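Below: the structure, in structure tokens.
All protein chains of the complex are present and in place, except for one that has been dropped.
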Amino acid sequence: MKISRTYLILALLLAGLAFALVLLPKTTRNKEIKPEELMTEIIDPARFLNPDLIAERLINEDPSIQLIDVRPQDQFVKFTLPGAINIPLTEISKEDWEGELNQHQKDIILFSNDDLFADQAWILCTRMGYKNIYVMKGGLNQWYKNIIAPIEPPETAPKEEFEIYSFRKAASLYFSGANTVSTTGTEKGNIVVKKREKKATAAGGC
Amino acid sequence: MTEIYKTRRLKIVSAIFIAIIIIGFITLRTPDFNYSLTVEQTIKGLSLTENVINQSEAIKLKASDGNTYLFIDVRNPHEFLTNHIENSINIPASEILKEENFNYLRKMDQENITIIIYGNDALQANGAWMLLNQLGINNLKLLTIGFNTISQLSKENLTELYQIEDQIFSDSAINPMVNPSLHVDPATSLNKQKITPVKKEKRTTTAGGC
Amino acid sequence: MEDKSKIYYNPYFGGVVLGLILLATFYLTGRGLGASGAAKSTVVAAVDKFAPGHAHKSHYYSKFLSDDEHPLNNWLVFEVVGMLAGALLSGALAGRLKFKTEHSPKITVRRRLLFAGIGGFMFGFGSQVARGCTSGAALSGAAVLSLGGFITMMAIFGSAYGFAYFFRKLWI
Partner (left out) sequence: MGPLIPLGIIPEQWNNVIAVLIGMAFGFIMEGSGFSSSRKIVGLFYGYDFTVLKVFFTATVTAAIGILYFSYLGWIDFSMLHIHPTYVTGAIVGGLIMGVGFVTGGFCPGTSFCGVAIGKIDAIVYTIGLLVGIFIFSEAFSIFESIYNGNYMGEITITEFLGLSPYLFVFFFTLAAIAIFFVTSIIVKRVKEVNY
């Protein structure tokens, strides 16, 4: 019978097609992102957040941020930023921390003394496919310059610089433990945090 | 014979389906790049002593035989043309994975030439350095002093600024900003966190059914 | 010469083409095909039109209502509009356009219509409980290997085979 032979061949083709899937080498299926993608992420400066923005979100007690101190533990125990937890750079890939780093609820902000170690931690996290991770631009050194010991701008400076300065002064008081500073004092330095654009997921329904 | 038993159209669409898949495989590019270091191996190579190079070491290198090192400038071509380290080559960070650039770097690496990456600051060079490192280029060093600082140094005759990642303030300067209650052991602070890992967490969709 | 209106495609041809359409749908839009969703949108739109207060209060309708979009401005509604047009075209080409009730010679038209209504009612109800019908949940769900899609598919066919015996008089 000619027809049943055609069906047999087609059935075998279909089964073969499905079986070929089983045999395909599965190297591309990995949670790590491809080097090319890592490259595009690296040249995107959107991961850097200014200490001023971070200070503002801390003052407003924004629940959606999590600071992570990537300095070694001995430095962490001496001092750190409010609410920060310690994940030293050398331990960033440990499984214990995956629950902390690989999540979608919070914006994670990495910091170190400068921004080099934090950026290295960021690159490794990004390679491992973690999302919503940011780096504090300039690290603690910049934090110190901006928030702890802000320098008054020269009188000729534009108005915006004075606004930033007054915000920093207020923030400085806030972080020095003077809780009398109300959050309304920070409004002058109100800067909207630019979140990285997220890809829209396919709509639900069927 | 009725249409329902005819298989000509079935053969055609099956052939189309298989052809699409075959075309897919023909045009499939094998990944050009593979990580040759795992994340853990990369972390080991990050120490600030072995694989980085600071200003004084760079000066020493420049004074030695010019055939054993190569400076790569990852800034944009405009900045490069304005000023750059002598004998350096410009490969902007975004083009580091271009075939000819990567092959050139790999060739240099195989010839045992030390590749030194620099940018306006260590941070700018860091991405390219780490990426190449993970892709298996071994004789690779990061210049921890940025080009900005280098030009400043020559103007002001300074010998060396601070080492990268050094703390520029005293502990006590920052100390008051820490709420003492936050001085907890990192292990216990972790337990307080209630964050669900991403593993099984899925998107919530609004449209329920149909 | 065979009656032209009884000539249908080879089922495997229909299946492969349908599979390719489904694949194209996922490739283009990231979602599957569906049918009952459009019916739901119609109901939601109708209730919203005649009793907007009730629609916004109800837990169920309010899920599918938003302030800036009309409930009928929905992907599935457009898809079903296209589906009606496509079926009309195919029916016209094969000469199947005719108002008639298809029923087994052993039952009356009225009985057939009664059971069609009951069947539609149950399917509409069940599709809401399961969040999808044969095309939305079973076909599209199974194509992306959704667990829910497979469960729904097996439940539909299992229950249909199980109850087929009791309704045999309707059909054969």
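Of note:
Going by the order they are written in, the chains are A, B and C; count residues from 1 in each one.
Everything below uses one rule, namely that contacts are C-beta pairs under 8 Å (C-beta built on N, C-alpha and C of every residue); 3 or more make two chains touch, one makes a residue touch a chain.
On a predicted model such as this, the values are computed, not experimentally measured, just so you know.
In the full complex, the chain left out of view touches A, B, C. Residue-level contact of chain A with the missing chain is found at 7, 11, 14-15, 17-19, 21-22, 24, 26, 28, 199-206.
With the whole complex as reference, residues 17, 20-21, 24-25, 28, 200-203, 205 of chain B touch the missing chain. Counting the whole complex, the residues of chain C in touch with the unshown chain are 8-9, 11-12, 14-33, 35-36, 39-40, 42-44, 47, 58-61, 73, 75-76, 78-91, 94, 96-104, 112-113, 115-164, 167-168, 170-172.
Quick note on the criterion: only the chains that are shown with their structure count from here on.
The distance from the centre of chain A to the centre of chain B, with each centre set as the mean of the Cα atoms, comes to 16 Å.
Chain geometry summary: the mean Cα position of chain B and that of chain C are 51 Å apart.
Taken residue by residue, chain A touches two or more other chains at 7, 10, 201, 203-206, whereas all remaining positions touch fewer.
Shown for chain C are the residues in touch with two or more other chains, namely 12, 34, 37, 76, 131-132, 136-137.
Chain contact summary for the complex, chain A toward chain B: residues 3, 6-7, 10, 13-14, 17, 27-28, 32, 34-36, 38-39, 42-43, 66, 73, 75-87, 89-90, 92-93, 96, 98-100, 102-106, 112-117, 119-120, 123-124, 127-128, 140-141, 144, 147-149, 175-177, 201, 203-206.
Residues 5, 7, 10-11, 14, 18, 21, 31-35, 39-40, 42-43, 46, 93-94, 96-97, 122-123, 126-128, 130-131, 134-135, 144, 164-169, 171, 173-179, 182-183, 186, 189-190, 193, 195-199, 201, 203, 205-210 of chain B are the ones that touch chain A when the two sit in their complex. Residues of chain B touching chain C in their complex: 2-7, 9-10, 13-14, 16-17, 206-210.
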